[in-house]
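Here we show just some of the chains, and they stay where they sit in the whole.
Letters are used for the chains, namely A and B, taken in the order the chains are written, and counting of residues starts over at 1 for each.
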Amino acid sequence: MGAGIAANLLRAGFAVTVYNRSREKAEVLAAAGAKLAHSPAQASANADVVMSMLADDQATEQVTFGDEGIAAGLKPEAVHIANSTISTALARRLAGEHGTRGQGYLSAPVFGRPDAAEAKRLIVAVAGSADLVERCSPVFDAIGRRTFVVGDEPWQANALKLCGNFMIASMMEAFGEAFTTMRKAGVDHHRFLDVMNELFASPVYKGYGTAMANETFEPAGFAMKLGLKDMRLVLQAAQEVAAPMPLASLLHDHFLAGVAQGNGEIDWCGIAKLAAKNAGL
Amino acid sequence: MGAGIAANLLRAGFAVTVYNRSREKAEVLAAAGAKLAHSPAQASANADVVMSMLADDQATEQVTFGDEGIAAGLKPEAVHIANSTISTALARRLAGEHGTRGQGYLSAPVFGRPDAAEAKRLIVAVAGSADLVERCSPVFDAIGRRTFVVGDEPWQANALKLCGNFMIASMMEAFGEAFTTMRKAGVDHHRFLDVMNELFASPVYKGYGTAMANETFEPAGFAMKLGLKDMRLVLQAAQEVAAPMPLASLLHDHFLAGVAQGNGEIDWCGIAKLAAKNAGL
């Protein structure tokens, strides 16, 4: 994800310094004009804005608060934008810790897979203080097709992103159950998908529906273990605000079963396997 | 629904005889060239094809097997096409009973609301013997935007239709839970809907999502008690083929709670009220 984002920043004319754990990936960007840094702190040192795109809370905490982390390198007044799908709790901690250092913080998680990042087709949901959001808007314009400002508190963007992933996972579970019933009823489930594509006319339904109908679960675009993590995080976010989400609980349990059965590394739409297996297929 | 379908049959040049319990509705079609019949039997008497569009199993049984019913009036070799969303069990009974009378039977449930029927925008899913389907294809072409042939046994089309309604209801439940969490998190749920519209880009998401975000639950386009009925029928169909559908069970329970709480007559997307109420909103 990060590579596509950085490439688009370069294309938009920003001066970009890159840090990545595996240096080869960063070197591709160097060829396109990026400077390379040896640590998050070094990458942040002279920046007005530093963006982080990482797998989970733990990686984000390490890159931000580690010895050579962003918080250690960032100037006062400069802004850390976290694009990762992290917990609302970590977003609040990031806001707090950067705030005590006089640094700005925005949560700006994105919808879209690596190819969408590359093609500048990301959807950006950003939250934080209005002036920071405005100051950073050229950055968002450079990386995505559309930016939505969703709240004054950074964690709200993370809550929204998690709810969005919950919407996608709900569709997957529905497809999984319907495909299974169709198959056991002797109806070609590809035909069912055709009808659903005519009905919903959504590229998301088409994309995931096709992968699920064909059982193309590897390589994973987004691993089931990450889907499980996101369902855990959306349930935490919902619990913080006392909102029961029974469908999210159902999804969580199904992803957990998938992981427990050894499918943590296949694509999260592989949740369809569980419905099939439950029905004896 | 029936009015729009009949109007399109007339427009396509078919000779149409109409029967409706409340005669006024039928008279509008008479003005457009339809003959009026005093009973289903009379409407079927000289027809090559008779189409029924009714609220549920009970109404379909009555109109088909009642004293003045379709089965009594229909010629041998003529075909009864049931467009209603009925149970797979009734579809099998219709196929059997018409068969013993030498009459043909097809299940051809449709996706689309009354305005789609009027605009010839229905999606038709048809199942039954291939020669009957072919013989009736001009009829399907006349009433919808696209026809899918989904199986050799009529009940398979009903199973598919029920699974399609399950897909729509799943989306509603997901929206209901996500809107609630967003609201309790202080995020404008209309904004969340904007992001989902950008992401899913589906007219179904846009249509229902807008109604749910605005809490426009009346008048009902499709009543919650009918949504409950469909979830009951999809669970029956799934049980017949031994396919567990835990998400359908969840939806069933939520629609049942809605009906139990006095909301049976509001639109089925009013399932969102339940999520909100559960969270204390």
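By our rule, a contact is a pair of C-beta atoms (placed from the backbone, for glycine too) under 8 Å apart; a residue touches a chain by one contact, two chains touch by 3 or more.
All values reported here derive from a predicted model rather than from experimental measurement.
Engineer: Of the identical chains, 2 are shown; go ahead and state how many the full complex includes.
Structural biologist: Every protein chain is the same sequence, and there are 4 of them overall.
As a working rule, only the chains that are shown with their structure count from here on.
Engineer: So, what's the distance in Å between the C-alpha centres of chain B and chain A?
Structural biologist: Distance between chain centres, rounded to whole Å: 37 Å.
Engineer: If you look only at chain B, which of its residues touch chain A in the complex?
Structural biologist: My answer: residues 88, 111, 123, 125, 145-146, 148, 150-151, 153, 156, 159-160, 163-164, 166-168, 170-171, 173-175, 177-178, 180-182, 184-188, 191-192, 194-196, 198-205, 234, 237-238, 241-248, 250, 275, 278-280.
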